[in-house]
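One chain of protein is taken out of this complex; the other chains stay put.
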Amino acid sequence: MAMTGVLRPGHTQLRVLNLEESIKFYTDVLGLVETGRDAGGRVYFKCHDERDHHSLIIRESDRSGMDFYGFKVLDKATLDRLEADLRDYGVATERIPAGDLLETGERVRFEIPTGHLIELYAEKKEIGDSLGYVNPDVIIEGRKGISPLRLDHWQIHGRDLDGSRDLFVDVLGFSLVERILGEDGKTDMAVWLSCSTKAHDIAFVRDDRDNTVHHAAFLLDTWEHVLRAADIMTKHRVSIDIGPLRHGITRGTTIYAFDPSGNRFETFCGGYNFYPDMQPYTWTWDEIGTAIFYHTRQLNERFLTVVT
Amino acid sequence: MAMTGVLRPGHTQLRVLNLEESIKFYTDVLGLVETGRDAGGRVYFKCHDERDHHSLIIRESDRSGMDFYGFKVLDKATLDRLEADLRDYGVATERIPAGDLLETGERVRFEIPTGHLIELYAEKKEIGDSLGYVNPDVIIEGRKGISPLRLDHWQIHGRDLDGSRDLFVDVLGFSLVERILGEDGKTDMAVWLSCSTKAHDIAFVRDDRDNTVHHAAFLLDTWEHVLRAADIMTKHRVSIDIGPLRHGITRGTTIYAFDPSGNRFETFCGGYNFYPDMQPYTWTWDEIGTAIFYHTRQLNERFLTVVT
Amino acid sequence: MAMTGVLRPGHTQLRVLNLEESIKFYTDVLGLVETGRDAGGRVYFKCHDERDHHSLIIRESDRSGMDFYGFKVLDKATLDRLEADLRDYGVATERIPAGDLLETGERVRFEIPTGHLIELYAEKKEIGDSLGYVNPDVIIEGRKGISPLRLDHWQIHGRDLDGSRDLFVDVLGFSLVERILGEDGKTDMAVWLSCSTKAHDIAFVRDDRDNTVHHAAFLLDTWEHVLRAADIMTKHRVSIDIGPLRHGITRGTTIYAFDPSGNRFETFCGGYNFYPDMQPYTWTWDEIGTAIFYHTRQLNERFLTVVT
Partner (left out) sequence: MAMTGVLRPGHTQLRVLNLEESIKFYTDVLGLVETGRDAGGRVYFKCHDERDHHSLIIRESDRSGMDFYGFKVLDKATLDRLEADLRDYGVATERIPAGDLLETGERVRFEIPTGHLIELYAEKKEIGDSLGYVNPDVIIEGRKGISPLRLDHWQIHGRDLDGSRDLFVDVLGFSLVERILGEDGKTDMAVWLSCSTKAHDIAFVRDDRDNTVHHAAFLLDTWEHVLRAADIMTKHRVSIDIGPLRHGITRGTTIYAFDPSGNRFETFCGGYNFYPDMQPYTWTWDEIGTAIFYHTRQLNERFLTVVT
C-alpha cells in the first residue's frame, strides 16, 4: 500500500491551569468543537475538518505542558507490528486499554529518548465533520474563532535528539525532511520529520530540558486565514509570540501564540509536499534565524526560552 | 514505513499537433521549465517545484492525447514487488529499459482494463529546483506564465472502470476517496483514488471511449494563483473550458482549458487532506453537477464530450 | 475640497415578491444587518462596514425590480446647489420630506432620461459599525452569510443612455471611466461612471427597456471572499448567473446571482483606483465578451436578457 504504518498526529493531552477559562479559549478563540467530557474531568475537542472523535484533550493541572502525543496508525495489525518492532528495538511498551480515552481503542505507549510519552492507536470513533458522506457541501457556516482544519504537528524538545530521531526514522518509518546543523556542521540541532506528504508531522529540537514541548500546531487553510487568526488573537488579547510570517523551513506560514495557561500553539498554513524519495534540506547554524523566521531572520528571546 | 509503494504521478507523455507551437505554449503560457530533448524529437519539461528531471514529455503526432501515465514508486525493490503483484493478479507487464526516457531508470509498463498504458518506475535523475539544498530561499523569481508547482493527477476514461479501479486499489494500494454513483445507485460512474494524503492522484470515469484522457492536472498554490492563471489564459487567448470555480469533489478549485492541440489540462488548487482510514464521500447521480462544478451545479456540454 | 458633491451610492429600494422569504435571504445568505422596519411595511438593511442607518430597503410587491437609487451628497448646501443645477439643466426635481425613509433627511428626487428615479440626500443617521470610534478592533466576529462591506454600485438600463450619461457627468460631476462602443465605433452602448476613486459608482447600458435594472452590487474584501460567496450561494441553492470570474472592465472580480424574487445582484471585489485626470478605457463591440467576462470572453444569454 501507499500510505501505511503511522498515518498522522491524532491527539494530544494538554495540561491547563484553569479548566473553565481554557474551555472558553479553545471553543471561542481557537474555535475547536467540544466533543465530550470524561469521568476524570478531561474535556475533548476536535477541529471542524477532523472526522475522528477528538484531537485535543485538556485536563486541569497546576503545571502547563503536555502529557502525551498520539499518532494514529493504519489498523490493528499495524499497531501490533509496530509494537513488536519497538520491542525489537529495545523500547518498552505499555498497552492502555480501550476506553481510557473516550471513544478510543487500545493505545501502545512508550517513552522516547527525549523523555516524551508517545502513543500509537488504530481505532477512534469516526463522528464525521458536519457535512455528511453523501453529496457533502464544501463549507461549514457559523464556525467560531480561528477554527483550524486539523491538528498538524508538534515541536518537542529534549537532550537525546539523535535517539528520538532514529527511533522515529528507523522504527516508525518517518523521513527526515529538514535539519538545522550545529556550529560543528555535523550535529543535528533540530530535525523535521514526516510520515506523510506533509512537510512535517513532528519536529525535535536538542534542548537540555527533557520531555518539554515547544508547540502544538493547528492547520489553517490559507494565508488570509493566518491574518484572520492574528486579528482574532488581538481581538481577544491572546499573547502572540511572533507572526504572521513565513518559515524558511517547510515554507509554511505561521503565528505562534500562547493559550491562557502559557502553552504555546502555532497556527500553521502551507508547507510544500514531501515525498520519501526527496533528500532533506539542510540549514547551517549561522542561518538558523532565516530557517525559522524567514522574514525577521533572527530568533526572538521568548521563542528560544519558553517551553512547557 | 509510512509512505511506501506508489508515491505519486511522475510523468506523462502527451501528443501534440505542432511541436514548436507547443513548446512555446508549455514554456511561456503554462510556464514549465524545459529540461531536455531526446533523439526521438521528444521535449521534456518539469514544474518549478519538482526536483526530478521531468514530469511532462511532448511528442509531435497527427492526433492529440496521451501515450502513457507514469507513477514513481519508492525504490527498486518496490518496483520489483509491484511487478510481481501485477503478474500474480494476471496483468502482463513489460520492462522498458533505463534511458528510453531521458535520465529515467527502468519502467514497468502494463495496460489496465480501461485500455490505458500505466508505468511504474523507481529512478529518475534529481536535478532539483533552483533553490539548492542548503539554506534554500522560499521563492523563485522570474517564473513565467502560470507556473504550476507540480503535475498533480489525471482523469482518464474507459469502459471497464471497475477493472481499473480494482487494480489500482487491490494491487497498487490506492484508496477510494470519492465516487459518483449511477442512476441505479450502485454502479460507480466515476471514482477518485489516492496513493497519498492528496485528495486524489488519479480519477477514472466510465466512458465507452477506451484509453482516452479527460485531463492532466497541474497544481497551483492558492486561489489567487487560480485567478492569475485564468488571467494569463485570456491574455494568451487560451481556450478555457470552464472556471475558475470549485469542485464539490475534493473541494479543490480549478480551471479547465485546452492546449493548442486540444488536449484539456486543469490548473488545480487545494483539496482536503486524505488518509486511508477515511471512508469515501459518495455523490448521487442527480447531484453530479454539484459534484463536479460546485458553483454552476451543472456539467457543460464540452466538459462531457471532449476527451483525447 | 478634495471629495465634494456626490459621495457614493447610499441606498436603493428593492421590490420583492415575498417579504418574509426575502428578509431571511438578505439576513442569512447575503448577510446584511436588519436595522429597522417602517409603518409602510418596508424593511431596512445595512452592510456590516457601513455606518449609516441603511443602504437597502425592501418592500413587498407583485413585481420585482427597483423603485429608486439614492446617492449621498456631502452636505445640505451641496444638496441645494445640485438641485439648483439640475433645474438649470431642465430637470424637474421633487423634495421628499425627511423621515419618509427611516432616519433619513430630505431627499431630492428626479427622473433621468433612461426613466430611473434618482435621489440625492445629505443626511442619514449614523449608527456606526459595531467597532466604535475609540480604539476600534479591525474584525467583527460572527458575521453571517456573504456579509459584504457595502453597497457598491448599480447597472441600470434604458434607451437614452446618452442623456443619462450627460446628466451624471455634466451636472452631478461623475467621470467617464470605461465605455463599450457599438458596431459603428461611435455610439456608447454602455458606460461606467465614477464620483470617487472607485472604478465605478454607476453603469448605464443602452436598452429598449426603460427604467430597468440589471444589478445592484455589494462589495467584498478579497477574491477569497468571492469564492466563499459562491460556496455560500451553492450551499443555499441561490441561483447563480455567472462567476466567480474577473471583469475586463474595472478589473474587478465578480459573481452575479439572483435573490428569491429574481432580482440580480453582484458580489463585486476590487477594481483599480480611478482619478478624474485619467482618460477612459474604450472597448470595441467585438470585444464586449472579454470586456464583461474576462475569462469566458463571451456573454451568456441570461446575462443579456434578464433585467427587472
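As written, the chain order gives the labels A, B and C, with residue 1 at the start of each chain.
Rule of thumb we're sticking to: a residue touches a chain if its C-beta (ideal position, glycine included) is under 8 Å from a C-beta of that chain, and two chains touch if they have at least 3 such contacts.
Computed from a predicted model, the values in this text were never measured in an experiment.
For the chain that does not appear, the touching partners among the shown chains are A, B, C. For the chain left out of this panel, the touching residue among B:Glu141, B:Asp184 or B:Glu301 is B:Glu141. With the whole complex as reference, residues 1-8, 49, 51, 72, 74-75, 126, 133-138, 149-150, 172-175, 194-198, 222-223, 246, 248, 251, 272-273, 275-284, 287, 290-291, 294 of chain C touch the missing chain.
The omitted chain makes contact with chain A at the following residues, 223-224, 227, 230-231, 233-234, 240, 243-246, 253, 290, 294-297. Taking the complete complex into account, residues 137-139, 141-142, 144-145, 222, 224, 228, 231-232, 234-235 of chain B touch the chain not shown.
Assume only the chains that are shown with their structure count from here on.
A straight line joining the Cα centres of chain A and chain B is 31 Å long. Averaged Cα coordinates give chain B a centre that lies 43 Å from the centre of chain C. Across the assembly, chain A contributes 137-138, 222 as residues in contact with two or more other chains.
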